[in-house]
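A single protein chain has been removed from this complex, and every other one stays in its place.
Think of it as A, B and C in the order they're written, each chain with its own count starting at 1.
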Amino acid sequence: MHDYIFTLDFQVRDYEVDMQGIVNNAVYQNYLEHARHEFLKSIDLDFARFAREGINLVVVRTELDYRHPLRSGDRFWIGLRLERVSRLRFAFLQDIFRSPDNRPILNARVTGTAMNSKGRPVLPQELEARLGAPA
Amino acid sequence: MHDYIFTLDFQVRDYEVDMQGIVNNAVYQNYLEHARHEFLKSIDLDFARFAREGINLVVVRTELDYRHPLRSGDRFWIGLRLERVSRLRFAFLQDIFRSPDNRPILNARVTGTAMNSKGRPVLPQELEARLGAPA
Amino acid sequence: MHDYIFTLDFQVRDYEVDMQGIVNNAVYQNYLEHARHEFLKSIDLDFARFAREGINLVVVRTELDYRHPLRSGDRFWIGLRLERVSRLRFAFLQDIFRSPDNRPILNARVTGTAMNSKGRPVLPQELEARLGAPA
Partner (left out) sequence: MHDYIFTLDFQVRDYEVDMQGIVNNAVYQNYLEHARHEFLKSIDLDFARFAREGINLVVVRTELDYRHPLRSGDRFWIGLRLERVSRLRFAFLQDIFRSPDNRPILNARVTGTAMNSKGRPVLPQELEARLGAPA
C-alpha cells in the first residue's frame, strides 16, 4: 500500500456481477474512471466541463493486474497516485483494495494525455500544477 | 413525494452519461435495481444468496416515466415503496429525485415475483412478511 | 407476431448476463435503443447527428413486459412498429423474440418526443413523414 493523494470508497452493485458471480473485468475500468474523475474534480478539473469546451482527456494506455475478484456486496476503495511520464503525458497509478480487510484486488496504471478539438495535445494548467516537472 | 420505506443516495458517474450529455435511459434501471437489492438486504433478503440457492427474484413488468434527465455530477436519491399486487406478485414503486432540490427525475413501477429453479413461483417468507395480506 | 416495419438480429454477449445466468433487465433497454436508432438511420434520421445539432430525441415513458429470459449465446431479433400518440409524441412498439424458435421474450412500448436545445418540442420531418396524421 502506497501513499495515495486521493482515495474513494465504493460498493459492488449486483448488476456489475457476471455469470461467474464476480465483478466483470470491464467494470473495474468504470470504477477506475469514476475515481479519476472524482480526483480531477477535487483539484477543480471537471471532465464534463472540459468535454463541453472541446478539450478531451484521453487514455492512451491501460495496464490492469487482476489480483483477486470482487463479489456481490463487497465494499472496496481505490487509492490514486499521479506520475508525470513526459511533457504531455501523465499516469494514474490506481490500486483497488477490498474493505475492510484491505485485500489487494487490482493494480492499474492508466496513461493519459489531453487534446483539444483539433487533436492537438494540450495540458490543462490545473493538472500541470499537480504533476511537477517532467522527468 | 410519498412516505418511503427505504431510501438510498447516489451520484451520477461520468461513464453513465451518453452523447447527449445525460444519463442513458437504461442506466436508470441499474440504479433502481441496486436500490431494490439494498432494500432487500435491509430486510435480510440477499438477492445473490437467493440466486445461489436457485431462487430467482424476477421482474415481470417495468413502467418508467422519465420526468427530467440527470447529468454528469448530479446527486440524487431513490425512494421505495412496496405494494402487494396478488398472492404471488408484488410491486416496487420507486421514485428518483435530484439532490438537494428534490426535482422529480423518474417514477417507476416494477412488478416482480419469485421462482424456484423449476420455474415454480415461491414467495420468500421475509418478503411475504413485509407485504401484508393480498388485496 | 405483428407486421413490423423494421427488424434487427442480435446475439446475447456473455458480459450482458448476470449472476442468475440470464440477461440483466436493464440490458434489454440497450437492445431496444440500438434497434430504434438503427430504424431511425434506415429512414435517414441519425440520432448522433441530431444530438450534435442540439435536437434530442427523448424517451418520456417506457413499458416493458418480460415474458421469458434470454441466456448466454441466445440469438434473438427485435421487431419494431411505430404509432403516433399525439401531435408531438410517438410510440415505438418493440417485441423481442428468441431465434430460431420465435419464443416471445419481451414486449415494449417506448413513448418519445423530440426537443431542441431550449427544451422546446420539435418533430423532425423525416419522422413526421413516417408517422401519419395525429389521432
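One rule holds in what follows: a contact is a pair of C-beta atoms (placed from the backbone, for glycine too) under 8 Å apart; a residue touches a chain by one contact, two chains touch by 3 or more.
It should be emphasised that the depicted structure is a prediction, and the values quoted were computed from it without experimental measurement.
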Contact with the hidden chain (one of A:Q11, A:N25 or A:S86)
A:N25
Logged for chain B, residues touching the omitted partner chain are 14-15, 17-19, 21, 24, 26, 72
Hidden partner chain, residues of chain C it touches
13-15, 17, 21, 30, 33-34, 37, 41, 46-48, 52, 71-73
On chain A, the omitted chain is touched by residues 19-20, 22, 24-27, 29-30, 33, 48, 51, 56, 58-66, 69
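Convention: only the chains that are shown with their structure count from here on.
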Linking chains that touch, what shape results: line, ring, star, complete or other?
complete
Chain B to chain C: how many Å between their CA centres?
22
Where the centres are mean C-alpha positions, what is the separation of chain A from chain C, in Å?
33
Touching two or more other chains - residues of chain B
30, 33, 48
